[in-house]
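One chain of protein is taken out of this complex; the other chains stay put.
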Amino acid sequence: MYRFVHVLCLVLMAAFLGGCSAGESNVAQGNRDGILHFGNGSEPQGLDPHVVTGVPESKIIDALFEGLTRKNPWTLEPEPGAAASWEFSDDRRVITFHMQPEGRWSNGDPVTAHDFVWSWRRALDPAMGNLYAYMLYPVENAEAYATGKIDDPALVGVRALDDMTLEVTLNAPTPYFLQLMDHYSSYAVHRETVERFGKATDRFTRWTRVGNIVTNGPFQLQNWELNRRIVVERNPHYWDNDAVYLNGIVFYPTENIVSEERMFRVHQLHYTADVPLNKIPAYRKMADTPFVEAPYLGTYFYLLNTERPPLDDVRVRKALSLAVDREALTRNVLYGSNNPAYAITPPGTLGYQPPQLFTHDPEEARRLLAEAGYPGGDGWPGLELIYNTSESHRKIAVALQQMWKDALNITVTLSNQEWKVYLDSVSQMNFQVARRGWIGDYVDPNNFLDLYITDGGNNNTGFSDPVYDELILQRAPRAATQEARFALFHEAETRLMEQMPILPIYTYASKHLVHPSVKGLPPNLMDFVNVKYIHLEDVPLTEFELE
Amino acid sequence: MWRFIAGRLLQAIPVILAVITVTFFLVRVAPGGPFDSEKAVIPEVKAALEAQYRLDLPLGQQYLAYLQDLARGELGPSFKYPGRSVNELIAAGLPATAELGAYALLVAVVLGGLAGVVASLKPNSAQDYIPMSVAMIGICMPTFLLGPLLVLVFGIHLEWLPVAGWGDIPGDKILPSLTLGAAYAAYIARLSRAGMLEVMSQDYIRTARAKGLPEWQVVTRHALRGGLIPVVAFLGPAFAGLLAGSFVVETIFQIPGLGRFYVQAAFNRDYTMILGTTVFLSTLIVLFNLLSDILAAWLNPRLRAQYGEA
Amino acid sequence: MTSANLTDTAQVEQGTSLWKDAWRRLRKNRLALFGLAVLTVFIALALLTPWIAPYAYDAQNLDLGASPPSAAHWLGTDIFGRDLLTQILYGGRISLAVGFVATAVALVIGVTWGAIAGYVGGRVDAVMMRLVDILYALPFMIFIVLLMVVFGRNLLLLFLAIGAVEWLTMARIMRGQVQSLRQQEFVEAAVSLGLSPATIVRRHLVPNALGPIIVYTTLTIPSVMLLEAFLSFLGLGVQPPATSWGLLISYGAETMEEYPWLLIFPGAALTLTLFALNFLGDGLRDALDVRGSGD
Partner (left out) sequence: MPLLSVRDLQVDFTTRNGRITAVNRIGFNVEPGQITAIIGESGSGKSVACYSLLGLLPTPPASIESGSAVFDGRDLLQMSERELREIRGRDIAMIFQDPMTCLNPYMTVGNQLVEPLIYHRKVTRAQARERALELLAEVGLRDPQATIDQYPHQFSGGMRQRVMIAMALINEPRLLIADEPTTALDVTIQAQILELIAELQRKRNIGVIFISHDLSVVADIADDIVVMEKGHVVERGDRQAIFQAAEHPYTQKLLAAIPAGSKPPADAVREDLIQVRNLCTWFPQGRGAEPLRAVDDVSFTVQRGEVLGLVGESGSGKSTIGRSLLRLVPVTSGEVLFDGTDVTGLAGAGLKQMRRRMQMIFQDPYASLNPRMSVYDTLAEPLLLHGIATRKTVEQGVLQLMDDVGLARAFVRKYPHEFSGGQRQRIAIGRALATRPEFVVADEPVSALDVTIQAQILELMLELGREYGLTMLFVSHDLAVVRHIADRILVLYKGRVVEQGTGDALFNAPQEDYTRQLLQAIPGRGLL
């Protein structure tokens, strides 16, 4: 018996030792071969620019495809992409794009204006079911076509004057329109390829698979293993191929951020999609830390259902908001990784500064609550706060729950809901207070402020103010200058925060671990990665010591 | 024997059908649809999508249509991953999960069986208490805790083993298998200990001793077989459990397995995917229960005879 | 056989009732007593918590944050600066309640179901066990989400949900037991006395199947406690600031590197309970096994 035991122990030990990773780490290998190992958060739904939504998808699609323009990762200013140059008409309603003379698809075909015309029509076609169709709404008749009011795609304001010239007509001057040109919903797809595998508007075809897909970006798809990795390699036909440093990128669906951080720590990743909150302090302490954080174009806030008591009373809404010590929250619960927010729009979007009408003021909060008829919390009917299941949402909710109790002596019950249930409750406005976050699709206050127009699809608060609607929908678009426009936005946002249908909490921050060997991957407001600028330096790998 | 197997398989059909039906309607009752997203969906778009997935048909028709597809082995297109069929997704996820499950089971049987047998040889001694105590911890140690702990020790501090991945770096399959196998190893340890104690008190063990066989031969030749039969009977449910429960381990170690798909599907209301995986898993459960029964019969001549005639 | 004969001669002539007898033997089993003691203490603590807890269970101190054990906070504090000892005490109330009540539910359903299926046998048995198979195969998460939505969220529901899941295995074990027991002559004797099946199951079968059931029960309670954590995480069950050991452990697991104490202490509480239960369970099984005392 015992002999038996011994033998087995030996076998197991052997298995362990044999298993020990003697091999060279991903990062070392990558630095040598110019391959970037990229933590991408999760498995992409797919790679069809007109079908998918979501950040992980965008990272891969941005590597494979290229829109008319492509942002500079430092300035976020549009730089030539599929279009070499463009000019605006005097009324700034018509934009003419001149295509890259050397623009090529990965199979060698030229990239023409017709490709974009066809692709945009595809993107807008209702049958396509493209959730991001609205990104093209500034284009003339785009909305009408996407919502089936007209069914002649020719009426949509995008034409190819010739192979190399694309003319886009807008409903109204849209300052941020160029930014939309590197959002994947405005990308071009390769017509023959798409049609070889099915109808243009078919969601189920295999055209995006390895071997089938044809793209016009700096990289082309090499390998796609579900839930394991997606590998893209240099696209030799890319017009600006010489400017591209990387030979390839490996995207990992790192769902579990704890293990993602650990993979980074043992040099299995160059870049992580996120960083566990509680790891931040340790990384901050590190000399030349790999931890990179930057304000992110998004706001974390609570929706207040203005149609349900007690929140139908603006004083109660204000009281709740004033009672929240955002400084303490961000400092202690979020480890100072985010900035307090006092309005819906993140500060510094292209120079726009949102109003700050209030600060943490328990006194005032108590006064307002008393005014509203709940002095010292007497007669408080109770309030329920819903949030979708997640560690960080829970932490914030727990903290605020206590702040409200301390400051206002009112009880707020928490209820976390499974994702889809939560979405259902929110869209049905079946809640009193609901956690919410909004990430900008493009850098412009409008992207946040038009959420709260009356009956806006993402309003979800019952907030309705004709003046506000007019400011956002009528006057701002027609503003002569950016300053005038921002002034109108400021006025609108002030009205919004006076009504307080939402309770802003903090401004998002992008948080990544970036290996010292990675250059040209700067943090920016859009958390935008421009793969063209990334290069790797073969620095010696050092241990990341967390104490 | 064959008659017995066939009979069991026939019994399974109504079970699986029932599972399909209940699941089909359960998922439809659950709030939130597959297309709900954080940003409001344009009604026209939603309509178009629902049309593409036959969701515009009355529920009854959808059900029948699904059964028809199923009869053809078609599990339908996935909602979450447009352009991928559920068959494809399962095919993609199964290998890793099956392999993981197999290794975990191996770990469970070898470690658990060994611990149990060793413990049973000297009941109520240190040789009994120590392995059994470890087993108890194994039972109460949730995988979401054990996994990260092992990674911390062997992956980060000792740097012996990779912290994640599956088949990418040599040795990256060890920790997941251990993590998943631990709990089952603990159960098997208890089972085999009980079984061995039972057998060791049998008369025929005394006969074996009377023959003058040395103790280790008495154990290996005479006791082990009978003592491990309860373990064998447990293997079927265990493996099914491993498959269904592997998702935690898969997410911890970034393993491209079925479990992740299954759970994601539930969260995403990916109707076809939920149904597909459920059908698949319940079929597996049935099969493995059958398998372990057959194995048990094979080990036990008396049962073998029964099934033989039945 | 030999030792049986021996004890016959050595039998001390005293009437001992099943439970008295069991208790007499349990008292001799040091481990079992230890288990009993631990459980009693924990239950007592749980009952007295509101009076003995050093802090209010939701009292936060954001600026203190997570701090290691100290004089002020014996077991340290979590990231909200809440006293961990207090958390564990209050968590224990819920965990113990969930553990025992849910297991009790599972026990009642499972034992009844299994006993009936095993005793009646034949077609009834087949149908009942198929039903168990079906429930086994259903996607648990969807099931839970539905419960959560349909009934809203409350602890009672949590008990039921968990019980509804855990009874299946219980039923299988019971069925196996009964099937082997009903072969025995004393059951035949009961039949020939004209007892009704219900009575036979209640008086003759269930008591004799206790052993394995007790053992499995002791294993179920802790796993139920962890399941509760999972459900709470999904949104069914306890909501912050209320907590449970399961939740404390799962939170602690996420910060095991930074704040180990947040994992160690709740973990210890659960493990201790588990061992206590296990020792007590094995002890009870041996103590209740009247045959064991003879042969």
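The letters A, B and C name the chains in turn, as written, and every chain counts its residues from 1.
What we mean here is this: contacts are C-beta pairs under 8 Å (C-beta built on N, C-alpha and C of every residue); 3 or more make two chains touch, one makes a residue touch a chain.
Everything numeric in this text was worked out from a predicted model, so none of it was measured.
A.B. asks: As a test of the contact rule: which chains in view would the missing one touch?
C.D. replies: Across the whole assembly, the hidden chain touches B, C.
A.B. asks: Can you list, in ascending order, the chain C residues touching the missing chain?
C.D. replies: Against the missing chain, chain C presents residues 1-18, 21, 25, 28, 184-186, 188-195, 203-204, 207-208, 290-291, 293-295.
A.B. asks: For review purposes, identify every residue of chain B that touches the missing chain, sorted by number.
C.D. replies: Missing-chain contacts on chain B: residues 3, 202-204, 206-214, 217, 221-222, 225-226, 299-302, 305, 309-310.
One rule holds for everything that comes next: only the chains that are shown with their structure count from here on.
A.B. asks: Just say which it is for the chain contacts: an open line, a closed ring, a star, complete, or other.
C.D. replies: Topology of touching chains reads as complete, every chain touching all others.
A.B. asks: If you tally contacting C-beta pairs for every chain pair, which pair wins?
C.D. replies: Highest contact count among chain pairs: A-B.
A.B. asks: Approximately how many whole Å separate the CA-defined centres of chain B and chain C?
C.D. replies: Here chain B and chain C have centroids separated by 23 Å.
A.B. asks: For chain A and chain C, let me know how many angstrom lie between their CA-based centres, rounded off.
C.D. replies: For chain A versus chain C, the centre distance works out to 46 Å.
A.B. asks: Which positions in chain C touch two or more other chains at once?
C.D. replies: In chain C, residues 145, 149, 257 touch at least two other chains, as defined above.
A.B. asks: Please output the residue numbers of chain B that touch at least 2 other chains, ranges allowed.
C.D. replies: 30-31, 148, 267
A.B. asks: Taking the touch rule as given, give the residues of chain C at its contact with chain B in the complex, in rising order.
C.D. replies: 126, 130, 133-134, 136-139, 141-143, 145-146, 149, 219, 222-223, 226, 229, 249-250, 253, 256-257, 263, 267, 270-271, 274-275, 278
A.B. asks: Where on chain B does chain A make contact in their complex?
C.D. replies: Listed in rising order, the residues of chain B that touch chain A are 30-33, 36-42, 44-49, 52, 77, 80-84, 89, 92-93, 110, 114, 117-118, 121, 148, 151, 155-156, 159-166, 169-174, 215-216, 219-220, 251-254, 256-257, 260-261, 267-269.
A.B. asks: Write out the stretch or stretches of chain A touching chain C in their complex.
C.D. replies: 258, 276, 278-279, 281-282, 325, 328-329, 331-333, 389, 391, 394-395, 397-399, 401-402, 405, 413-418, 421, 546
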